[in-house]
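Quick notes on the structure that follows.
In this view, the complex is presented without one of its protein chains, the others remaining in place.
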Amino acid sequence: MFGMEFYVDPSRCIGCQSCLKACEECDTHRGVSMINFDFVDRPESIATAAYVCWHCDDPTCAQVCPADAIKKYEDGIVGSSLKPRCIGCSNCVLACPFGIPKLVPEYEQMMKCDMCYDRTSAGKRPMCATVCPSQALAYVTPETIAATRREKPVNTFWFGNQKITTKVYMMAPADAGAIAIDVADYTWEGEHEVVSQAF
Amino acid sequence: MNTDPPQNRGLTAIDGAMVLIVVLLIVQIWLLSATLESYLAGHREAAMPGAIISGILFAACLALYRFVDRIDSEVRKG
Partner (left out) sequence: MKWFRKPSSAPLWQDEFPVFTAGERYVSRRQFSKFLTLTSFGMLVGNLWILARSVFYRPPSYPRVPVAAADELAVGGVKLFTYPTAQDPCILVRTGSDSYVAYSQKCTHLSCAVYYAKEQNRLECPCHQGFFSIADGSVLQGPPQRALPRVALDLAGGQLVAAGMEGGGA
């Protein structure tokens, strides 16, 4: 939309949680942040990673929703659950390979990032990308990314034998080229690590 | 040059087919009422041509519907 795409680079994340606070300010879901914020290995390091919804090309959450509450719009954004339809069954929470949707018990509603659709559909940047000081979350044109980053954007993920292509790009090492990332490599090391989440 | 996103390209064809179906339907409504009136007035010879033409109109509507269905599944695959 408007030629800009969303790029996530977890290695740039400094853990300031500005994205969380900025996301929370949106009046449509005030107080509930849609950023998935991970402390990667909290006992061992201060590394953090912030993620937004990956807005998959064939969204698993939408496919498994029994109430037809999740829709993918024409510009590729996968919306959060439609308020009149969501029944709070958590099917999408369980199904998403990236673990993005969250069930908010107070509203019995699933809530997830919708890339600030009210802003991006008008050409503005999402709140998180606007406030991120290190631009770990960036919403720019592909030309800007190519000109200013060493990493390469990748939007193909393999989960075992399942291939998922997304609208949001992950920045991958430059020498790796345009390859698919095995997300399991990024999420944990060792069997007994627990990944804690900020909210 | 067609600049519509891929999903919207079939919509123009489908809209055209739907308008055609509506026009045929209006003709068929008129034909039914005219046949009925002439039958009730005792002119029973109008019933056969009326039924045949109504059949032709229905066949045209069915063909247009299958066209709509074909465009729909083509766009869905693509």
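Descriptive notes on the structure:
In order of appearance the chains are A and B, and numbering begins at 1 in each one.
Here is the rule we use: a residue touches a chain if its C-beta (ideal position, glycine included) is under 8 Å from a C-beta of that chain, and two chains touch if they have at least 3 such contacts.
Quantities reported herein were computed from a predicted structural model and do not represent experimental measurements.
With respect to the full assembly, the chain omitted from this view is in touch with A, B. On the side of chain B, the interface with the absent chain consists of residues 5, 7-8, 10-11, 14-15, 17-18, 21-22, 24-25, 28-29, 31-32, 35-37, 39-42, 44, 47-48, 50-51, 54-55, 57-58, 61-62, 64-66, 68-70, 72-73, 75-76, using the contact rule stated above. For chain A, the residues touching the chain absent from view are 59, 62-63, 68, 70-74.
Note that only the chains that are shown with their structure count from here on.
Chain centres here are Cα averages; for chain A and chain B they lie 47 Å apart.
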